[in-house]
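Below is one structure, written out as structure tokens; the observations come after it.
Every protein chain but one is kept in place in this view of the complex.
Take a look at chain A:
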Amino acid sequence: MRTDVLHAVRLARIDLTLVGRNTTVLFNVLLMPLLLAAVYTSFPTGDIAGIDGELFVLTGVPGLMLAFAVFINLVNAFTARREELVLKRLRGGQPSAMAVMAGSGLSALALFLFQVLLLGVWVHRAEGVLPANVPMIVIAAALGVAVFGLLAAAFSGLTPNAEMAQITVLPVLLVMMVAAPIAFPAEVLPGPLAVISGLLPVTPIVEMMRTGFLGADHFTDGGEQLNMIEQWVAALPSIGILLAWVVIGAVLARWLFRWEPRHG
């Protein structure tokens, strides 16, 4: 166990070094969601769900970051490394399968938290708001990385090569951008869609992030201020949905993930 942790941290550090050396990845992972956030917030909006529209959208941006910094990043990384036989070599080396996956997850978590930090600075400067519940933001980030890391592992199994990764991630990306309550609350979607949106893994993460930033109930349409305990109680259904998605993601990853290119 200790060895696995040491290996995972070591691999995560190497991952981050490599992200720093690859301009394309750096742009896709770090800049893209921030650019999108700038586009999303450039349209004048009134209040949404009882708060300033720009603040509402900005606190939903972690949903986009999750798509780019975690999901797309990891589908690309897993696919490219499988095809280049890096995964095979790692698995034949000292680290266990668990440590290899955890290493990628840790580096994605570090990137994601770094972006959320940047976003926190942005929110503070633009709106004068400080995060109300940092532990909730961190827990949401960790659960988000767990779910989307596992989904990325599963999707990389469906992706024949690194070029195709752009296409296989598209459906997930579209769903995340359209159905998640980034720029509007889930409740404004027509009945069945709202239910579906609530069950998608990105929705509870966005709602936890927003609640964590604003200290108000953004799990329902209400938006009233909650104390710390009330925030966690309100988050319980979301945490439950995410834990269920961790299980689903793990099953899918186990089924679809491949360590080596297909024979022949």
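Note that in this section a contact is a pair of C-beta atoms (placed from the backbone, for glycine too) under 8 Å apart; a residue touches a chain by one contact, two chains touch by 3 or more; residues count from 1.
Operating definition for what follows: contacts and distances are computed from a predicted model.
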UniProt protein name of the chain not shown, from "Secreted protein", "Thiolase", "Multidrug ABC transporter ATP-binding protein" or "Helicase conserved C-terminal domain-containing protein": "Multidrug ABC transporter ATP-binding protein"
Chain not shown: contacting residue from A:Val86, A:Val138, A:Leu158 or A:Leu173: A:Val86
Missing-chain contacts mapped onto chain A: 3, 6-7, 10-11, 14, 17-18, 21-22, 84-86, 88-96, 259-260, 263-264
